[in-house]
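The complex appears here without one of its protein chains, the remainder shown in place.
Coming up: chain A.
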Amino acid sequence: MMVVLIAAPFLGVYPVFMMKVMCFALFACAFNLLLGFGGLLSFGHAMFLGGAGYAAAHSAKVWGFTPELAVLFATACTAALGWVTGLLAIRRQGIYFAMITLALAQMVFFFSLQAPFTHGEDGIQAVPRGKLFGLIDLSQPSAMYIFVLLIFVIGFALIYRIVHSPFGQVLQAIRENEARAISLGYDADKFKHRAYVLSATLSGLAGATKAILFQLASLTDVHWGMSGEVVLMTLVGGMGTIFGPVVGAAVIVTMQNYLAELGAWVTVVQGVIFVICVLLFRRGIVGEIGNWLKKSL
């Protein structure tokens, strides 16, 4: 995967497109950490992507933070947001959890719509990319590409590490049989809350990077449609697989880019993919391949 990501711009793939895919892939991986490994379907993850976008954009543009500080600040903000909303959301399970996260995200959406610093419908535009550590100019496309690539790789490696750590194992045990995990002495709620905060933080990292990359933070990223999109990416790629969300994000972003002129048909196509995945391919692309190879990917 690393080879593909490093080589892609040299093979003539549009770099901005690749960077967009990486941002969404990180977002989807973070989301999958919660859904695929924790069994918790959040329908409000847009609040972390979009919220971090606003935090990064505002701190970079108005407070003049350097990009690495802006990204760190935004990630810290989403960690805090995740901590608070997580405490509320993990009180219920399954669909209840999904609806509560959705409602919490909607609060963040209306806040973003009305708060003065987010500029409502316009969003925060013309965010400076700035100089990394005051030295490297990120307005250079190649520098920006390496910056995004590094963030993606670090985020992905972290998720890989979390999943294969004892913490990840316990999390999966809770997903499989919560009552049994509790009877073994694990505090299920604490584990779920930690997974939620980790997922929120990494989603925030993706959102902050995206805002610096596109020099824009807008309402699209906090709208609940985005929460649906990340579910779709994970579902298409294969939930509970390590590489699935990356593939899913690539497929969905590619589709949106190349079908953009079809207008509202994109929504219809997305809906059809959703329905087909739920009815026929619940394992997703990578999940099906893994099942075929008898290996967990």
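Things to note:
Note that in this section contacts are C-beta pairs under 8 Å (C-beta built on N, C-alpha and C of every residue); 3 or more make two chains touch, one makes a residue touch a chain; residues count from 1.
To be clear about the criterion, contacts and distances are computed from a predicted model.
Hidden from the displayed complex is a chain whose UniProt protein name, among "Aminomethyltransferase", "Multiple sugar transport system substrate-binding protein", "Branched-chain amino acid ABC transporter permease" or "Stage III sporulation protein AB", is "Branched-chain amino acid ABC transporter permease". Only one of A:I6, A:V62 or A:V275 touches the chain withheld from this view, namely A:V275. Within the entire complex, the positions of chain A that touch the omitted partner chain are 41, 43, 88, 91-92, 94-96, 98-100, 102-104, 106-107, 110-111, 113-114, 224, 228, 231, 235, 263-268, 270-275, 277-279, 282.
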